[in-house]
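The other protein chains are all here in position, but one chain of the complex has been omitted.
And then subunit A:
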Amino acid sequence: MNTINRTAFSNLKLNKGRNIMAGIAILLTTLLIFVIPAIGLGTVEIDMAAANKVYPTFHVMYRNVKPDTAEAISHRAEVETAGLRQDPAMIPVPDGTGWMVYMDDTARKLNKTKLEEGNFPKNGNEIAVSNGLLKAMGITAGIGDTIELPYQPVEADGVGYEKKQEFVITGLLPTQKDSDDSGIYSAMVTRDFVEQEQPASVRRYRVMLRVAGAESMTTDEIKDIYKQIALEMGISEADIADNSIYLSANYRDPSLYAGIAGIMLIVILAGIMTIYSLYYITMIYKVQEFGKLKALGATKRQIRQIVFREGMLTSCIAIPLGLIAGSIAASIGYRFLLSAYGTENPLRPVVIELIENHEVTLLKPWIYVMAAAVSLLTVVCALIRPMQIAARISPVEAMRYDGSMKTKKKLRRGCPEMTLFRLTGANLSRNKKRTVMTIVTLSLTGILFMVISTVLSCADPEEIARDSVFDEFQISVNSRTGDKMHPELEWSVLCKNNPLNRDFEKQVMNIPGVEKITKASLLQVELPDLMDGDETWKTGIIGIPEEYADKMQQTVKEGSCTYEELQQGDKILIDENMLSYIPGTKIGDTLRVVIRSGNNLIPKEFEIAAIADMPYGMNHLSFLVLPNSVIHELAGLEMDYYWSVAADQKRLQSVEKELKSLIKTNELLELKSYEDEVAYNEKNTSFLSQLCYVFMIVLGGVGIMNLINTMVNSIYVRRRELGIMQAIGLSEKQLVRMLQLEGIFYTAGTLLLSLGFGNLLGYLVFLYAKKNRMFGILSYHYPAAQTVVLIIVILTIQLLLTYLIMKNFRKQSMIERIRLSEA
């Protein structure tokens, strides 16, 4: 070991207390730097892994693709894999339908088609069937058996005449649970069978494909690519079916990455400031020692190296410990995340399975390397200034150095009489820059705490729930827009046979406890002047019931209009959120709509009367609003879509039970209760807040290290001065009072800044969150409890610190302290 290392090493041991604190700060910083990306990215990854496991993994399926086009698609560079599917024939199943399906290996893989038993059919008349299908057909057979099945081949204009053929069962497909109810079955057949039934000239494939390099693409980029391929290969828009469930499960939110980076930046800054101030303050009382080293011949570089290596040695211990702590914390964090996964989430069991079987590694090597490197860099950044200070000291200056801070000030106005208070004030104002820096550093955590607290306290679960569910229950129609597989679920089709009809109303009203139904309607329209991608914009106009007339008028923010004016039928009210979709929209503009009523398209023009900011319970996320009566008139039908059901508070349970059983008979209806909505929001906010507060506690730990260091050092540096004061008459009580006063000053400063800036910033963040409807925030709630907690925590720490420091201070006698001056 050379001299520099030895000196650094012995310094490490000598400054044990300080190095332990620096070590804790480095450890906590490393922990956060590790845990934040580990959990943040891990969550995304695990979600995606689960989605990959559960859902078919193709991005898009093109229908009606000719064999040669299919071949060409599979060779394109943008395509990672492409699989073929063909349904050559229909099986006439009593009370249902069966499809003979052919899929190539890739398609089976992409579609996650698995067998319960046996093998997929390969040649000739081999087949894989489900037990459900066999049962429905009244056949008893197993693998290896030959069965005779009737089928009708698919032809250009429908299905052809029934044929019969013998098939050899090679495998058993799992019976879908819902096929018993729906009566839809499938059987896997071979390519030979497809070729036998369909000549290449009429054969049309479905091509399922994955876009290459999708891992690093946003969902929109993926969509752009497959649309472009379709365009170039002459596949019509109508034949593109995206695998939306998989795409949305794999949705990557760019703001997540920005968020992770932002939080890490805060952690790094807090780390740098704490570690910096720990080492910087040590320099002050190590000046003499470095001076002596210099006098003995150490070069600037060597002095810098001593400081640097001491820091590095501390890091060598603290960073690995931080990584270990981080691994434990991240693992616990994941468990916690799992418990926060909504029980209704279909991915939940898969996620649990993935984690338990260690199929997804949450603690990735690169995160360890990254966290260690970033922490080390943090320490290096924090060390630069102390290294410079240590290196700059001249030997002569250092010998004379008595620990007092050099100020350029020559005069002080002072006071004619001295009091303890003024004495404290004089000390604090001695180095104003340092005092301010200390308070600012300590306040950063406090400010962050207040901002987070404000956001969390504004996210009031009951308020958010009440915003979207006005009464106790909401029944709505479960229609689907733009689902090419199920055009019958379009609202324009469903409304002709609206499940929310008079009969159903009677049934609901007959439930004991139900008091009132308030009905809102919905009308599907197209906005011919506006494009959504390549198509005209399709949206809905909400029909507001007369009961909400006053409420509606109160939400108007710009312009003015009454419910009665709207009832005239030529004016329309728009919600603010339309401005974010269609910027530049203003009052007085004419809005052209085309109403789709069954197969009829009726054009209509409205003047925009006013802009409102409506609760979700009123606009149901639509941005166009008319009175119910106008919708009725336009559609020529009752277009009830949302029923808000008020019920007796005492009979909520029984009402809910009855409503549920009513809804159960009609899968086109959906029931939402206020209580469920509250529970859902509570779960969301409590999860979010627990995560935030845990983060704050760790970051607070870093801040506390800083506070301890500041206090301890301010006493340590001045120990001789304090000894002198005692010699000339400062009693111990006065000394404690003086330290307390200093502490109170720091505390008050920290609180003032934390609360002042914290509340101000918190309010700004609230305004932003409200505007963007983040976390469902609606109105400002002052985080009173959190404020009290912050005050108590800071005061307690301060008092505790003063007490501990005094206890430590007493260990040294006054004489020992004064002697320092004679040494």
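Everything below uses one rule, namely that contacts are C-beta pairs under 8 Å (C-beta built on N, C-alpha and C of every residue); 3 or more make two chains touch, one makes a residue touch a chain; residues count from 1.
The criterion applied here is as follows: contacts and distances are computed from a predicted model.
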item	value
Complex member absent from the view - protein name from UniProt, among "ABC transporter ATP-binding protein", "Two component transcriptional regulator, LuxR family", "Multicomponent Na+:H+ antiporter subunit D" or "Phage shock protein C (PspC) family protein"	"ABC transporter ATP-binding protein"
Omitted-chain contact residue, chosen from A:A77, A:A238 or A:I728	A:I728
Sole contact to the chain not displayed, among A:L231, A:C415, A:I697 or A:I792	A:C415
Residues of subunit A in contact with the chain not shown	402, 404-407, 409-420, 422-423, 426-427, 429-430, 720-721, 724-734, 813-815, 818, 821-822
